[in-house]
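Below: the structure, in structure tokens.
Apart from one protein chain that is not included, each protein chain of the complex appears where it belongs.
Lettered A and B in written order, each chain numbered from 1.
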Amino acid sequence: MNGYVEAGYAAVTAGLGSYAIWLSVKSRRLREAFVRVKVDDEAPKQGE
Amino acid sequence: MRTESELGGYQEDGSSTWKELPGGRPSRKKVKRSAVAAVFVVVAALVFILYKGLSSALVYFYTAQQAIADKAQLGTSTFRMEGVVVPGTVQPTASGVNFSVRFDHTVVPVVEIGAPPQLFQPSVPVVVVGHFSTATSDVFLSDQILVKHSANYVAAHPNRIKDAGGSN
């Protein structure tokens, strides 16, 4: 169509896409880390 | 209050689950040092942009009409000149393109060295960057053409109902 048009749309897709992925990954990791702390803390008790 | 189980705690071997808490980032000192560096970079960028913006604002921006009116004062100094490409004057040359720009009733011949942009064509408003060739000549020597397009957008293929109505 026109290299510039594709480049513009691609830039927006890449920029927003990578930021969105970073947000998703980071929020999931945080959530899991919070859960892990709880589990780790409870684990020894189960062994008692 | 949070209970101990929510907060994590110390394991029997002396390690603690605190370390598994989110935020296992580099030490605060390191973070702070890089942040200070970032602030410096930002300030430097700020100064650079302001400098470029202001110094570019100092390169005068005239319409073709104003340029001719202030010619005595302008001499051969560099400035930006705005006007519309006069149809029928565009002549490609070996080094670029020759044409005339008009603003109101003033026409100024332009000699451009370098390739014009994709949208350059007769009747478009342009801004040319350069200077008058001599203090007495009206010919403007330009090394850059910028096409100033309007904020109007019109479909290239107007819809067919209009055609059928016979208005086009």
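Here is the rule we go by: contacts are C-beta pairs under 8 Å (C-beta built on N, C-alpha and C of every residue); 3 or more make two chains touch, one makes a residue touch a chain.
Criterion: contacts and distances are computed from a predicted model.
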For the complex's missing chain, which UniProt name, "Probable sugar-binding periplasmic protein", "Acetyl-CoA acetyltransferase", "Heme exporter protein C" or "NADH-quinone oxidoreductase subunit M"? "Heme exporter protein C"
Which of the visible chains would the unseen chain be in contact with across the whole complex? A, B
Using the touch definition up top, pick the residue from B:V43, B:A69, B:I113 or B:A135 that touches the left-out chain. B:V43
Interface residues of chain A (partner: the chain not displayed): 1-2, 4-5, 7-9, 11-12, 15-16, 19-20, 23-24, 26-27, 30-31, 34
What residue numbers in chain B mark contact with the hidden partner chain? 2, 7-8, 18, 21-23, 28, 31-32, 34-36, 38-39, 41-43, 45-46, 49-50, 52-53, 55-57, 61, 82, 116-120, 124, 127, 144-157, 159
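Criterion: only the chains that are shown with their structure count from here on.
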What whole-Å value do you get for the distance between chain A and chain B if each is reduced to the mean of its CA atoms? 35
